[in-house]
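I'd like to ask some things about the structure below.
With one protein chain withheld, the remaining protein chains of the complex are depicted in position.
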Amino acid sequence: MQERAALSPAQINGDLLHFALKTPRQFWIALGVLGAIVLAGVVSEGFIVVLGLQLLGLTNTVYWSVFIANFVFWVGISHAGVMISAILRLVYAEWRRPITRCAEVLTIFALATAGLFPLIHTGRVWRTIYWVFPYDFTRNVWPDVRSALIWDPSAIVTYLIGTILFVYSDLLPDLANARDRSAGFRRRVYAVLSLGFRGTVRQWRLQTIAGILLASLILPVFVSVHSIVSWDFSMAILPGWHSTIFAPYFVIGAIHSGVAGVVTVMVLVRRFLRLEDYIRPEHFDAVGRLQVVVAASWLFFFLMDFYFGIFSREAAEIEVWNLRLFTPPYSALLLVMIITGYLIPVPLWLFRRCRRSVRIMFWTSLAVNVALWIERYMLVITPLSYKEPFTFTWVTAYKPQPVEYIITAAAVALVLLGLLVFAKLFPIVPVWAVKEGQVLRREVRIGRVTVPAVAREKKY
Amino acid sequence: MAVVNTEALLGIFETPEQVAGALDRLRADGFLATDMTVLTDAPYPEGAFGEASERHRLYVWPFVGAACGLAVGLLLTIGTQISYPLVTGGKPILAIPPMINVLYEGTLLGALIMTVIGIIFESRLPDLSAAPYDPRISQGYFGVLVFRLAGRADMAQRALRRAGAIDVVGTLPSG
Amino acid sequence: MSEVLGPVARRRAHQAEIEALLTRPRGLAGPAFGAAAGVLGLLALAAGVNLGMLALGSAEPRAKWGYTASAVAFLLQTFQGAPLLALTARLTKSLWAASLNRIAELMALGGLITAPVFVLLLFQLPDWHTRPSIWFDWPGAPQGYDAAAILMLALAGLSLVELTTRPDRRSANPKHWALLDAGAGTLGAIYALLYVYVQVLLMGDLAMSLVPGWHSAIVPASHAIQGLQAGFASVVLAAALTRRLGRVQHAMPLDAFWSASKLLLALTLLFFYLFWAEFLTYWYGRRPDEQTLLTLLMFGPYAVPFALSLLLNFAAPFALLIWNRVRRSVAGPMAAAASIVLGSLFEQIRLFVPAWSLAGPVRKELEAIPPAVFPALPDVLILIGLPAAAALLTICALRAVAPVSIWEYKSELLLKADEPYLRAEVTVLAKPS
Partner (left out) sequence: MVVDVDRCTGCQACVVACQAENNVALNEEQRFLEHRAKEWIRVERYWEGEFPNVKARFLPVLCQHCDNAPCEPVCPVYAIYHSADGLNVQVYNRCVGTRYCGNGCQWNVRFFNFWDPSWPEPLNWQLNPDVTVRSKGLIEKCTFCIQRINRAKRTAAQAGRTVSDGELQPACAQACPTNALVFGNRKDPNSRVSTLSASPRRYRLLEELGTEPSVVYLKRVEVDVEQE
């Protein structure tokens, strides 16, 4: 599986630090375009603050909408980082090396973007500070721990801080490397950030242990985050939301979209940073195998949600599924979701040749995320807008409004912008991990074939 | 922190084999295993250069952090609920299941923060010492750092040179 | 920098070990085997007789089948969950599991016991008309579909055993190897899919359908994950016993137990997580039907098996397995595994006995919670006898094939070796594509 070419450390430095240390013109163009989209989103949000949420397509029953769908979607994407990085570290998968950091950084920016949505979707944005921080000291009124919306910030803050620290501790050796390769002001900044890391035996020892230790600590957080997001929904006794399966269903959906998100970012990094030597077809091959399993589990949970929704033959739950399956536009959306989330990508991923094609992997990964966005949209909107027992709320078709489209697009741009700026400032491929891979690289001859091999520390 | 105000010498090598040889030679000259370390640009298997194994207490940090996180979490969840006991939805004032969700996050946050602090601390960072360093190390060269020279600078330098060092840099004027 | 190694030389060095594995009297030695087989056989016989008496007795009350259902579910969790370890290892190309794969796959033979009793249970189900079900009122539901599924699962297990033991039973030619390469993975995947499907049917038709208002979508998934946990645990337990009693310590290295115990730890955490997801939803929702369910399944008449299940499936193995020193031994993982296997039994009891105590006409909601059904002597004999029968099959199979798959052991030797690295020693793993 590992068809890595042997590379010298100097060459690795040159390739991987190039983008961080030099500024090509495309960078400014990309920065400008993404910045403009983000700015449009900020302006739209300004209108919302001034004019109120009437600008959104909300109605008396559909109180949560695209913003919450975006929130769930981006939290889902953010699961990529830990999924790829932590699990692959724990199983010592060699192919993790070039992709761990872009996965983790994707987590940071996706999560930060996700965190914006619950705040901007509230009616009084300027007061939400009360929600996250205790505010009423004199009367001792604090946030209510019994609310799922308190579990939510606690989980997201934990995950965000954890991931940032994870990335930082993993970045130390590369900051030291960048310090050694730069001059002037940049050098001083890198020197301060790298805390004077010099690469002693002890420091490397701790780096390798840290990767494993932090990975195993952050995995339980990772599972809890999307579970708690799912409990925002399943705690309410709303038919279609109040389901026990939501926690694992959300997590597996998050992994599905997250792994696809990592593939997308891998392709982008490979293409724009010209890292064809580092992010190689065998990496896509390995991710593709993983995706087959993840997609199958996702479909299983989707079917369970469906089966045991209608299993009880309760009118309300059946109504929700009626809406999803047979009522346009939801029926069409559901069809698109199944096709792009499973029926197209999975058969392709079964073929080794498709898994190794960067182009196919890119488009299938995008398709999966289209499907997963639709899934979240359906999960949020349909239970809210099914025909309820009261005539007052019978016809409640929800239509997204222009500001919602703009802010959704701005969120995509914001995440990409974050990745771009990060890649500009820091090496997005972990230089030291790639070098470690070269150190541990071996070959074994069995009969007449030479098989790639890897050296591991003897465990006992 | 390790080598503040201490004279030290850094030999630059091209191959790991030379480094292992240099360590052997230094030990033969009477330097202690704790008086030298190897600088590399990537982790090598433990003991590859025949260096002394490093003891650390990193595994204690997450447990301490988890305990702190749990304590802070308990304080916050219990404190906020009983400081102004408002009934909501007929749920008990001290509602244990929701608390467990928050406590869980608090515990893990504490563990994560303390672990990263532990990594930095155990790595002896931030390193403000003036010990010699050379940018070539992160370019694939190897460094052998000898400290606590105590007047044996020449001896160390000879040993490094003889082991194949292409360069020796140091904080004291080389002789 | 890379040196070319001589795997053939290494292999020759280990040839003696492999020969020993091949030629030694397999599994338990003569009299010990006889004694064990005798005891297990007697227990199995007792279970069979009691099952027959239950089946020939009056149809009502159906509650009397609760413990039989628990025993079937227990077999499905442990013996039939075991081969999933081999599948996971093969899919991820994990060399550490090479020495556990054989035991894991042989345990699939338990399917021969599970399938007939499962089918017997299907015909004890109450009237199906208008019952909550994923089959609605389709003709032949649920008996036809469910029986087909469980038989297919047993069959897939047998094929897996046949395929993976073949190279050890007779000399294999290149065609065999090609078949084995493709077959073991594909068959394993089919087995896994069938396993999950059977779990859905088991929980849907033999448990949830019987309890008014119980339609928890997570239950099939959490039961399947618990099956992975109990299955992996039973492999660890069985392998640890075989290692000791069969004296194959050198062929089952510590590494296998160390790595398996990490998976067990992860699955133990997952067990609690899935329980929590269900519990929290019900606790927070507080609808009357949900509160009834919480009482029925967790805190009411079956509080004791529920508490034991939480303790043995989660608390005890978690407390053991978080310590690396415990994981890095044989006794530690074995103790945790034993706890999980036992806990799994209590988990089945708290799920299936209350469900079958409600097996009657279709009701919209549950008005009163029935009192606990305590096991009578026949129930106890069935609970012990059915796993004993499956264990008997497994140890009989161990007479015919080596406890460690020799062909996998040999290929592990080809792909894995210790060698010096400057002043240290490292393990080199080859990764053929």
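Each chain carries a letter (A, B and C) given by its place in the written order, and its residues are counted from 1.
Here is the rule we use: contacts are C-beta pairs under 8 Å (C-beta built on N, C-alpha and C of every residue); 3 or more make two chains touch, one makes a residue touch a chain.
All values reported here derive from a predicted model rather than from experimental measurement.
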- request: Tell me the shown chains the invisible chain touches, ordered by label.
  value: A, B, C
Query: Which one touches the absent chain: A:F19, A:W64 or A:F284?
result: A:W64
Message: For the chain not shown, which residue from A:A178, A:V269, A:V320 or A:L384 touches it across the whole complex?
response: A:L384
Query: Touching the left-out chain: which of C:R169, C:H250, C:R287 or C:R363?
result: C:R287
Message: From the list A:A10, A:A30, A:L149 or A:L268, pick the residue that touches the absent chain.
response: A:L149
- prompt: For subunit C, which residues lie in contact with the unshown chain of the complex?
  reply: 284, 286-289, 291
- request: Just the residue numbers, please: which parts of subunit A touch the chain that's not shown?
  value: 51-54, 58-61, 63-64, 118, 121-125, 127-128, 130-131, 136, 141-144, 146-150, 232, 235-238, 241, 384, 388-393, 395-396
Task: Touching the hidden chain in the full complex, which residues of subunit B are there? Just list them.
output: 84, 86-91, 95
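The rule is short, and it goes like this: only the chains that are shown with their structure count from here on.
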Message: If you tally contacting C-beta pairs for every chain pair, which pair wins?
response: A-B
Task: Return the distance between the CA-based centres of subunit B and subunit C, expressed in whole Å.
output: 43
- line: subunit B residues touching 2+ other chains are 44-46, 49, 98, 101
- line: Shared-interface residues of subunit C (touching two or more other chains) are 280, 284, 286, 421, 424, 426
Residues of subunit C that touch subunit B when the two form their complex: 276, 279-280, 283-284, 286, 421-424, 426
Query: Any idea which subunit C residues touch subunit A in the complex?
result: 1-5, 7, 91-92, 94, 132-134, 196, 200, 204, 208, 213, 215-222, 254-255, 258, 262, 269, 273-274, 277-278, 280-282, 284-287, 328, 414-415, 418-419, 421, 424-433
- request: Would you mind writing out the residues of subunit A in touch with subunit C in their complex?
  value: 1-2, 6, 90-91, 94, 148, 220, 223, 227, 231, 234-235, 237, 242-248, 282, 293, 300-301, 304-305, 307-309, 311-314, 440-446, 449-460
